[in-house]
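Some notes on the structure that comes next.
With one protein chain withheld, the remaining protein chains of the complex are depicted in position.
Presenting chain A:
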């Protein structure tokens, strides 16, 4: 019972947890790709991670997911998740154009 009630708190931070995981994976993949010479696969791999992060964040930012729910925490969670989506879009976008290893 308690775990169900606690869900809103998880929901509040879920978007930015995904953003953080994406950040760590992209930063690590950038370093590993440079160190081990991933060559032509390096950028596509990073873009794939970028896309993989955006999918759940987009889903979590849709208003329909909170239908029938009310309360300050659900509203705050929705806006926190939308902020995480915006942060992922902007912060990770350089994987599409910035030089990878220099």
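Basically, contacts are C-beta pairs under 8 Å (C-beta built on N, C-alpha and C of every residue); 3 or more make two chains touch, one makes a residue touch a chain; residues count from 1.
Simple rule for what comes next: contacts and distances are computed from a predicted model.
**Student:** Given that one chain of this complex has been left out, which of "NADH-quinone oxidoreductase subunit K", "ABC transporter ATP-binding protein", "histidine kinase" or "cytochrome-c oxidase" is its protein name according to UniProt?
**Tutor:** Its UniProt record gives the name "cytochrome-c oxidase".
**Student:** On chain A, what residues meet the omitted chain?
**Tutor:** 2, 5-6, 8-9, 12-13, 16-17, 19-20, 23, 26-28, 30-32, 34-37, 46, 71-73, 75-77, 79-80, 83-84, 86-87, 90-95, 98-102
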